[in-house]
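Only one structure is covered here, and it is reproduced in the block below.
One chain of protein is taken out of this complex; the other chains stay put.
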Amino acid sequence: MIKGTTQIRIRYGETDRMNYAYYGNYALYYEVGRAELLRSFGMDYSELEAKGVILPVMNMHIDYFKPAVYDELITITTYVHQLPKASIKFDYEIYNSENILINKGYTTLVFVDKNTKKPMRAPQYFLDLFKDHF
Amino acid sequence: MIKGTTQIRIRYGETDRMNYAYYGNYALYYEVGRAELLRSFGMDYSELEAKGVILPVMNMHIDYFKPAVYDELITITTYVHQLPKASIKFDYEIYNSENILINKGYTTLVFVDKNTKKPMRAPQYFLDLFKDHF
Amino acid sequence: MIKGTTQIRIRYGETDRMNYAYYGNYALYYEVGRAELLRSFGMDYSELEAKGVILPVMNMHIDYFKPAVYDELITITTYVHQLPKASIKFDYEIYNSENILINKGYTTLVFVDKNTKKPMRAPQYFLDLFKDHF
Partner (left out) sequence: MIKGTTQIRIRYGETDRMNYAYYGNYALYYEVGRAELLRSFGMDYSELEAKGVILPVMNMHIDYFKPAVYDELITITTYVHQLPKASIKFDYEIYNSENILINKGYTTLVFVDKNTKKPMRAPQYFLDLFKDHF
C-alpha cells in the first residue's frame, strides 16, 4: 500500500448557493490528491504524459457524509492498495478542518498509450517506484 | 419510472489538455440532466429551494466508456426508477454526437429541511407530480 | 459589424455562496457567445483549430452591473465591430431574464499558428466569411 496526504483550501468560486463546496469539485480535489501522492514517490503526472502515457479515468465513486464550506482547509488522504497492472485504483478520504471524515471515494484510471490511444500495462519505470510498498 | 432527455455542448473551458471533457465536469452535466427532468414535470429545482427544501448529493458513481471532445453535442438521458422517499436516485446515460453511450452513472440526493438542516421525507407536492408514473 | 445572440441557463455548480453566478464564470459564457457567433457564420471554432490556427485570449475586461442567479436564462449578445487582422476583438452584453443588461465586456484573441506558436494574420478563408459585413 502507498499513502499520501495533502491539503486544499476551498475557493469561493468552488462553493455553490447552498454555501457548500459543489459536489462536482471533489473530482478536482481527488485529482490533486493522486497527483501529490505520485509526486511524493518521485513521479510527476506531467512527466508520465511526456513519456507517452495518459491516464483517463474509468470510474469514480464518491460517498458524501458532510459538506465543506468556503475557506475551509480540507485534508485529502489518498491510497493505492494494489500494485497497478492495466489500471490503477486510488482511494480517497477527505477530512474537514475538525478532522471529521466528510467524504470518501475512489477513481480507477487506465494506462493508455498517448499516440495509439490503446490500453497498455503500467510501465516498468512506474511500477519500480512503488515496488517495495506492495 | 420517469425519464427525460436534454442536450449540452461541451465548452472549451470544460476540456482538459487530453482534449477531452474533464472527468469532473460530468457532475455538472448530470446536474443539468436532473434539473431538466424535474422541470419537464413542472418543478424547477429553485422553486423547491424556495419552499424550504434542499437536495444535497449523498453519493455519485460514474462509469466512463469514452470521452467527449470540445464542441461535441452530448445527450443526457436521466431516469428516476423509484418513487422518492427520504432520498431520490437519478440514473444517467450520456450519449455522444454519434449516439454512442459514453458514460453512465447515478447520484442519490437527500431531502433536507433548508432551515433545520435535518433530513426529511420528500414533500407531498413533489411526489404528486410523479405519482402516475410509478 | 457582425452580431449574434445565444442563451445560457445558469447551473447550480456555477453559483457561489452569495447565490450569484460566480464572477469568473462569465469568461465561459463569453466563450460560448463568440463560438456561437462564429458558428452562425459557418465557422466552428474546432474547425479553425483543425486547420492549424489557435486563438489564445490576449485580454479580457468585464463590467458587472447586476448578478445572475441559479437557473436564470441569460442572453449573450456578441459583436465584432472591426474586421480582424492579427487579432479579433469580441464585445459582449449579457442580459438577464428580465432583459436588463447585467454585464458587458470584451475579449481580444490573437491568431496563432498551432504548430510554430507564432502570431499570424487572420486566414483569408476566415475573413471571407465576414467580408460583406464590414
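We just call them A, B and C in the order they show up, numbering each chain from 1.
Basically, a contact is a pair of C-beta atoms (placed from the backbone, for glycine too) under 8 Å apart; a residue touches a chain by one contact, two chains touch by 3 or more.
Just so you know, these numbers come straight off a predicted model, no measurement behind them.
Only one of C:D63, C:E98 or C:D132 touches the chain withheld from this view, namely C:D63.
Remark: the residues of subunit C touching the chain excluded from display are 18, 20, 22-28, 31, 54, 56-64, 67, 107.
Looking at subunit A, the residues touching the absent chain are 9, 11-14, 27-28, 31-32, 35, 44-46, 69-71.
Across the interface with the omitted chain, subunit B contributes residues 12-13, 15-19, 22-25, 69-70.
In this text, only the chains that are shown with their structure count from here on.
Chain centres here are means of the Cα atoms, and by that rule the chain farthest away from subunit B is C. The geometric centre of subunit A is 33 Å away from that of subunit C, both derived from CA atoms.
In terms of their C-alpha centroids, the spacing between subunit A and subunit B amounts to 24 Å. Chain contacts: subunit A has residues 18, 20, 22-25 touching two or more partner chains.
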